[in-house]
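A protein chain is absent from this complex, but the other protein chains hold their places.
Here is chain A:
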Amino acid sequence: AAAMSVNADLRRERAAATFQPELLTHILDGGPERTRRRKEIEALVLNDPDFQHEDLNFLSRSQRYEQAIRKSSLMVMKLREYGIADPEEIYWFKSFVHRGRPEPLDLHLGMFLPTLLTQATPEQQDRFFMPAWNLEIIGTYAQTEMGHGTHLRGLETTATYDPSTQEFILNSPTVTSIKWWPGGLGKTSNHAIVLAQLYTQGQCKGLHAFIVPIRQLGTHEPLPGITVGDIGPKFGYDEMDNGYLKMDNFRIPRENMLMKYAQVEPDGTYVKPVSDKLTYGTMVFIRSLIVGDSARSLSRACTIAIRYSAVRHQSELKPGEPEPQILDYQTQQYKLFPLLATAYAFHFVGAYIKDTYHRINGDISKGDLSELPELHALTAGLKAFTSWTANAGIEECRMACGGHGYSRCSGIPDIYVTFTPSCTYEGENTVMMLQTARFLMKSYTQVTSGQQVSGMVSYLNDLSRQRIQPQHVAARTVTVRINDPTSLVEAYKSRAARLVESAAKNLQAELSHRKSKEDAWNRTSVDLVRASEAHCHYVVVKLFTAKLAEVGDAAVRAVLTDLCLLYALFGISRNAGDFLQAGILTSAQITQVNQHVKELLAVIRPNAVALVDSFDFHDVHLGSVLGRYDGNVYENMFEWAKKSPLNKTQVHESFHKHLKPMQAKL
């Protein structure tokens, strides 16, 4: 198609913005220099003919895997050629090459190599690291089994030490113990780090990691005793060969157990590892990535839905006038703008966790781990809170695009299916919420026994004071100012305190007439999840509000303040029952909140397109016909559709095979 100019509606929208989108982009990137570098890397990938290919929507799963593996191998070479080594820059490069999708070497680069670095002895690193770095060895990380996921202690794979040959014998004793899901395992890897229950001298010593060769170097055929393959089609992740692995009396040398911490000596003596607190750090880091991913995925969906809503005209608002942009309908704004605000909120939360992690990581080297347990507990909940919200938000964006959102050309189906597993992996969300709840209950118990708690849970300290002054809560209601983010942070704080306290009391009541602690916990778990959600919600509002003070440009600060207010007020409106029940807000105030939400929609409306432009997604990365920067939606939908596999021939072969014979018979 000929080069087209920008759609007039979008041009108007951009001209009407009250702030400069680049300034906001800089804030999201962490400074103008980061933005410049990101775009530099982006250009490196997008201008490289090696990374071009047909639209993935038209390819079969096998073809998509093939494209991915082709690009991955090129990617590894080019990263080294360009000397890109900073983890964040590698992340950018990778996500431009694969356009935000997973790829078959993810586990090799993200788990296999790092695990070698942290858990292998120097001797093991000599044997494995360089070959793996040079991709002679491609590895994956095989933890999850068919019957066991988040609950690690339940894993069934065994590694039994045989001192006579100084080998471990690996077995998958049941169907449920077959390793299932590891990425890159199905077709790509020739090695795997396998987590298995270690048995030595007749005793089970719990889970340990082993380096297991699974395919013959040279032929890539599975080794004798190894059954390996792809687990079949999934909702998304077409590029990824998630695999299964079954081991039958498969022997590996003693030296293949990762022995930097725990060890098995030649005679079978087991040497215990030192403290495992350090593994907290890795989990916090991975969860911070998921929070960031929640923000990015939701931002992409918002970009598509908001640009399309500015281009699409439908129905009538005023009799006799032309059809309005659908973004002018209050119901459409009500669907999209709170999500836009949420995307910004989660960006700032992701950045906060990452910064805090790096700060504490600095402390770890100095030996101060005191903040780590709280951060670990908090990130579990935030991982769940943000991924649940983003998951639902992406679907709302798709629905807001009507029928065309359902077409794969909108790009949103792909964002959704790629993102939704993050509600499950790295800790199933409900389990994560309950981990945070455990920390909240512990903190609550400390407060009631007279100790002070610090950090994000310090609001619990106020609970004891409130009990002495019962009028305190009632007095608070009139002090909430719905135009002031700081005041709203206080309201969220009160809600969290109330729900934590209520869950704690219900747990206490269950404990008082039940024998088992676990049973009581289970019978309170719905309350506990609610308490965790309220806590996370408070943290998000607090962090968003705190961010406002850091913004220098007045115009940008003004628009972010609108978004922050919308985020906070919409949350109150949606959870009005919590605020009413706790007496934090009155019915009259809730009515005001609802009204103010609607006023903010109108305030944000002129900046909506500029606010998604600030996310600065390149069209190629966005992968959406509806969300194109130039807004030429309909022409390009037609161009796209012509490439559909069903359109390869003018008359489809099924006409000759089925239709014609039927018509002949009738």
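Assume a residue touches a chain if its C-beta (ideal position, glycine included) is under 8 Å from a C-beta of that chain, and two chains touch if they have at least 3 such contacts; residues count from 1.
As a convention for this text, contacts and distances are computed from a predicted model.
S.K.: Looking at what's absent rather than what's present, what does UniProt name the missing chain, "ACOX2 oxidase", "AP-3 complex subunit mu-1-like", "LSM12 homolog b" or "Serine palmitoyltransferase 1"?
M.R.: Its UniProt record gives the name "ACOX2 oxidase".
S.K.: Check each of A:18, A:52, A:134 or A:201 against the chain that is not shown and name the one that touches it.
M.R.: A:134
S.K.: Can you say which of A:23, A:463, A:580 or A:603 touches the chain missing from this structure?
M.R.: In the complete complex, the chain left out is touched by residue A:580.
S.K.: Looking at A:49, A:87, A:202 or A:233, which makes contact with the chain not pictured?
M.R.: Candidates A:49, A:87, A:202 or A:233; residue touching the omitted chain: A:233.
S.K.: Of the residues A:166, A:430 or A:461, which one touches the chain left out of the display?
M.R.: A:430
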